[in-house]
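Below is one structure, written out as C-alpha cells; the observations come after it.
Yeah, one chain of the complex is gone here, protein chain that is, but the others are all in their spots.
After this line comes chain A, so read on.
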Amino acid sequence: MPSLKLENVAKHFGGLKAVDKVSMEVPPGEITGLIGPNGAGKSTVVNMISGVLALTEGDITVDGVSVATDRADIVARKGVARTFQNIRLLPEATVLDNVMIGFHRREEAGVLAQMLGLPAARRDTKRFEEKAWDLLRRFRMEDFAEYEAGNLAYGHQRRVEMMRAIAAEPDIVLLDEPVAGMNDVESDELATIFRELADSGMGLLLIEHNVGFVTRLCKKVYVLDSGRMIASGDPEAVVRDPQVVAAYIGTSGH
C-alpha cells in the first residue's frame, strides 16, 4: 500500500502565508492526525492534497509519484479520497444513490455500453448496489437507504460522506472533521470503523480540532498553527508540548 508524502508544501494567497513549509507523511495502515486551532490551515492542506488548490511551493507524492499538479479527479483516481468539512451531499438523491456515485472509478462498462443498457453496465450497477448495502450496514445506515440525503440529521449526513469516500476502496482517505457535531456514542462508533479501515491497510488522515479524539486514535499527530507545523510525533507528547498548549489555550479543554 502506498503512502502519501508532503514535502515543504506552501500555499500563499498574495502576502498571506496560509500554509508554509509543511512536511508530513500519511503511511498505509495507520491513522495520522492533523490538528490545530481554527484558521490554522488544515483545510487548505486537504484542498492542496486533493487537487482543489494549486501549491505555491513544495511537492506532494503518492507512492513516490508527484500528484502536486494533478487535477482533483486525477488525484482521486490515484487512490486519494476525501470528505468535506462543510458537508457536500447530493441533496436530491437518496442515501443509496449518494453512496453509489462513490464507485465511479471502479466502473468497467464504457459510455456506449451504458447508453445501450448492455450487460456490462448492468453488472456494474448490480455489483455497486451490493457493495453499497454492505457499507450501509457497516455504518448502521441501512434504514435510511431510501431517504433523501438532504433530509438527514447532521451526524447521518457525515456518515454518508464517509461511505461515499471509501466506497471505491482508496489507499488514502482524508477525513476533514468527521466527528464534528456528533455525540460521544456516535464518535466512538466511527472510531471503531476508522481503526478497522486502517487495519485493512488504508492510510487515514484525520483532520480535527477535537484533540481528545485524535490522541485516542492516532499513531502520529501533526500540529498546525497559523500555517506552520509547530509540533509532530507521539500524540501524548505532542499535546504536552508548550507551543501546542499555547496555540490551543482557550480552545481545548482536554
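Descriptive notes on the structure:
We adopt the following convention: a contact is a pair of C-beta atoms (placed from the backbone, for glycine too) under 8 Å apart; a residue touches a chain by one contact, two chains touch by 3 or more; residues count from 1.
Definition applied: contacts and distances are computed from a predicted model.
Of the names listed as "Probable amino-acid transmembrane abc transporter protein", "Heme exporter protein B", "3-hydroxyacyl-CoA dehydrogenase" or "YdbS-like PH domain-containing protein", the one that matches the UniProt record for the absent chain is "Probable amino-acid transmembrane abc transporter protein".
Contact with the omitted chain, checked across A:T56, A:Q85 or A:Q114, is made by A:Q114. Touching the chain that is not shown, out of A:L90, A:A180 or A:I193: A:L90 (per the contact rule at the top).
Where chain A meets the chain that is not shown, the touching residues are 50, 52, 71-74, 76-77, 81-82, 84, 88-93, 97, 100-105, 107, 109, 111, 114-117, 121, 124-125, 143, 146-147, 164-165, 168.
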